[in-house]
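With one protein chain held back, the other chains of the complex are shown just where they sit.
A, B and C are the chain letters, set down in written order, and residue numbers restart from 1 in every chain.
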Amino acid sequence: MKRYVIIGNGTAAAGCIEGIRSADAEGSITVISAENYPVYCRPLISYYLEKKTDLRRMHYRADSFYADNHADVRYGIQATGIDAAAKEIMLDNGGKLPYDALCVCTGSAPFIPPMQGLETVQNKFPFMTIDDALALEKAVTPESRVLIIGAGLIGLKCAEGLHGRVQQITVCDLAPRVLSSILDDKCAAMMQKHLEANGIRFLLGTSAQSFSGNSAVMQNGETVDFDVLVLAVGVRANTAIVKNAGGSVGRGILVDDACRTNLPDVYAAGDCTEYHDISSDSVKVMALMPNAYMQGHTAGVNMAGGAALFDNAIPMNSIGFFGLHCHTAGSQPEGCEMYEEADDSHIKRLFVRDGRLVGFMLIGHMHRTGIYTALIRNRTPLSEVDFARLKIEPQLAALSAEYRDHVLKGAV
Amino acid sequence: MKRIYVKEQWCLGCHLCEYNCAFANSGMTDMVKALRGKQIYPRIQVETGADGVTYAVSCRHCTDPLCVKSCIAGALSKKDGVIEIDHEKCVGCLTCVLVCPYGAVIEDGSGVAQKCELCMKNSCGAPACVKGCPNGAIVYEERGEAK
Amino acid sequence: MNFYPEFEVVRNDSRCIRCRVCERQCANEVHWYDEDGKVMLSDESKCVNCQRCVTLCPTRALKIVKSDCRLRENANYSDQTIKEIYRQAETGGLLLSSMGNPNPLPVYWDKILINASQVTNPPIDPLREPMETRVFLGKKPERITRNPDGTLDTRLAPQLTLSMPVMFSAMSYGSISYNAHASLARAAEALGICYNTGEGGLHEDFYRYGKNTIVQVASGRFGVHKDYLEAGAAIEIKMGQGAKPGIGGHLPGTKAVGDVSKTRMIPEGSDAISPAPHHDIYSIEDLRQLVFSLKEATEYRLPVIVKVAAVHNIAAIASGIARSGADIIAIDGFRGGTGAAPTRIRDNVGIPIELALAAVDKRLRDEGIRNNVSIVCGGSVRSAADVVKAIALGADACYIATAACLAMGCHLCRSCHTGKCNWGIATQRPDLVKRLNPDIGSQRLINLMDAWRHEIKELMGGMGINSIEALRGNRLMLRGVGLTEKELAILGISHAGE
Partner (left out) sequence: MIPLEGQVRIPSGCAVSAMISRDGRRMNGESIIESMVPMHDRSNGLGGGFAAYGIYPEYKDFYALHIFFNDRQCQSECMTLLREYFEIVQDEHIKVRKMPQITDEPIIRRVFVSPMQSVLRHLQIDEKELVVRIVNRINAQLDGSYVFSCGKNMGAFKAVGFPEDVGRYYRLEEYEAYCWTAHGRYPTNTPGWWGGAHPFCMLDYSIVHNGEISSYDANRRFIEMYGYKCTLQTDTEVITYIADYLLRRQGLTLEETAAVIAAPFWSTIDAKPEAEKQMYTYLRNVFPSLLVTGPFSIILGFEGGLMALNDRLKLRSMVVGEQGDMVYIASEEAAIRVMAPDIQNIWSPAGGEPVIVRVKEGAF
């Protein structure tokens, strides 16, 4: 009987469990969970604040998930090291755990740059985990003024989550635009405008230089008084445990399409990894939930002796604020052509390179965008489709008749 | 398992399937009350090709469903071959819309995702689009699984 | 002259959900959606009351009613008559109509009642006992012959075997659509009966249904060639049609498109005009020659049907045909349908099938030649009861077309000649043709025939008859109601109570 060990208990880990069980019903699975919660998806914490979900509904899987999959979860324990030669991991409780196959799903951690006087701030919170959200929820009152450092996905979702629960929300970011990692200037401006219309205040192109108690002085000299500070500058992949064991690590743990690290029988999946993005043909950290699950599942299958590849990864994001949604996928490499359609309430930007769709940004109208996503993932030559029609509206009608038949007349 | 398939040769582009779908999933017993004066968000959608050919697209209940794998809330799952959505759990992030290669998951007008569940959860018993298609262009049948 | 439209579209706006199905489904472009008022509007002058919109409207928000805007009442000059005069004064043309004679002329079927067994002999329960409907059409030998070993020589003139005494009568590919033909062909095959190509030839896709196909040879000889003749189970020479005795056919060039023109072997877009007579048949001897020409061409393998319209001296005509070498006579009564006929002809020429059938059957028996031929009657056989009455009057089988069209969706709007059949039957417009899915069309035909077969069996069982041949010509099973002595005498039946 094979012994599987998974470090971490996020969606990559859940994918890994399901991947293993799709190929091996027998082996033992042990999950090392630092957090004291059954698997949940971290992005849900903003919806929790918004009261669109609750702690119970946040469970990623049914309550019987671990039992059903015969997985032994050890809550509140952290893995401290891997002995790749001995094929065992060390635990912070001093124990050791042998494995036949190991999957590292350690995720990422908030990255907090050194800021002067940060230690003087009482009410400061990262925004990554349920515990972070619970603490933040406790700290805010209807009178609170909140300063969020970081106008990325986490910072803005936090802002949305707190909206209505506090008096004032200010978001600052060193970048000159919101959501700088996924949106270009024009799209970001539309999103910013919408957020501002909903009462979020932005200080962009500047960040807190120093703190003094409940006051921050910005790089541009402005002073912002606040009651609660949220630190959402960014995240870093948790790579140390693999790096220390001699594994290859860049900005994330380097994995191949089978989600293998360069250590024997050690796999990695999720936000802690860096891997190949086919849209830009580069290796990068793509800390995205769908990819985390798919990596975890791929790793699981492979750990159990199956053969699975996750070889069409692209970055993609679905995010929305106050009813305005935004879908992005792929990349916008240098020199690509862009097709654009825009009005006051929506933007569509499609990026084409070498006769293939490589990326898009859509705001406002989120109808059937997966058809675009599939074009990127499948690397479909646009010569095979009616791109003129596709530009206007994602539709199977613009794809080849053979593909349509395949999709609609058979099982896919 | 049984799935919904289209026979585009017989699709008239009448869009009745969309209305039957919207009604079936409205939870109401009267179509007029359910649909009159309302924008509909059917789970099946009629497309028109450049050649004038029309056909209805709904969830394929994929063997390897990207929507299920991508759902951040665990609201989508596949049970007995049917991909279901738990509206209680759905937070409306629309990641499913972003990943479904067939454009079969759509937003329901209130910010939540919805998709064809083969009318298993409503009072129809069998897919309303199939029952209501006047020309047999949508069928619900067994055709074997994807390889 | 402008008339107030014949029909009014009554839309119950409180039920209309603006799905616009009516708009999309109306080939006459009656309905449209007004974006400004967010309301459905209609141009009633274009409406032919085909009921397509009514049928498909998911909320029953629509109905089509006859307009009550009438000209001043006149028992002699009906609205219809006056409007026809106006129309002719305007155009100078003869009026065209479709489907069967709609006028209130007597329907003898409805004045004939069927017997049932009580006490002295038992009704037979078709659910418990075999109830047979198989018929053979064709010439029967005068005398049996024996092989040298004394056994019966079972060779016979070619016969058509039917599982029940009903066939789909001639409707040409061109007058009706490919899908309508496909539906008829598939249903005929599944049912073990025959359909009839009509005079437009046989589409190459349908050669595979040959065992259940009657190929027609009409005066225009459209689509007739050796392979065609050999493709079917029987050949029908069409001398006339009940809806338009004495005149030929006319398929407008607009319908002679694509495969229709190819199948008819005529240039695309050209009018297909069948002459009134066969120009090689000006007498009964000529008919005999054509019968035998066709038999020669097909090596005497196929029975030959001669189809004639029911006209005044039908009995004598039938007697001539029975001696012409033909195997089957098909008689088409004056209420029979058509894809297009001059209104005056359709409504005023010919005689009722019931009388014609009774006269023919009697005449052939009087002459002792009833066994020379089988008799098929058509021209408004509307139900299993009509079939039973026809068989009891003396028919071997019935031809149905209007009922078959109804099964396929026809709503008898009688606008076939416009080519814009909203039900995909009498049209060649691809977007309309596809409205008739042969999977559905054939199934509905099968259902209809199954239902009729059940009813025929029930009626037969009630009479204590368990095989259709014991019903044939069994006029004692019929009684007339409200008929004159003369009518009863022609029908060869007694009055109810006698």
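Criterion: contacts are C-beta pairs under 8 Å (C-beta built on N, C-alpha and C of every residue); 3 or more make two chains touch, one makes a residue touch a chain.
Computed from a predicted model, the values in this text were never measured in an experiment.
Under the touch definition stated at the start, the shown chains contacted by the missing one in the entire complex are C.
For the chain left out of this panel, the touching residue among C:Pro5, C:Gly253, C:Pro277 or C:Gly464 is C:Gly464. Residue in contact with the omitted chain (choice from C:Lys63, C:Arg323, C:Arg365 or C:His454): C:Arg365. For the options C:Gln159, C:Gln216, C:Thr263 or C:Gln428, the residue in contact with the chain missing from this view is C:Gln159. Listed for subunit C, the residues touching the missing chain in the whole complex are 117, 120-122, 124, 129-130, 132, 134-136, 140-141, 143-144, 146, 151-152, 154, 156, 159, 365, 368, 370-371, 394, 463-467, 469-477.
Keep this in mind: only the chains that are shown with their structure count from here on.
Following the contact convention of this document, no chain is adjacent to both subunit A and subunit B. Ranking all chains by how far their C-alpha centres lie from the centre of subunit C, first place goes to A. With centres computed from CA atoms alone, B is the chain lying nearest the middle of all the protein shown. In whole angstrom, the spacing between the mean C-alpha positions of subunit B and subunit C is 43. For this pair, subunit A with subunit C, the centres built from the Cα atoms lie 70 Å apart. Residues 14-21, 24-25, 55-56, 58-59, 61, 431, 434-437, 439-440 of subunit C touch subunit B in their complex.
Contact residues on subunit B toward subunit A in their complex (touch as defined above): 3, 5-8, 47-50, 53, 55, 57, 60, 62-63, 66, 69-70, 72-74, 88-89, 91-107, 111, 143-146.
Only residues 11, 15, 41, 43-44, 47, 52-53, 57-61, 289-290, 293-294, 297, 316-320, 323, 325, 327, 329, 366-371, 373-374, 377-378, 386, 389, 394-398, 404, 407-412 of subunit A touch subunit B when the two sit together in their complex.
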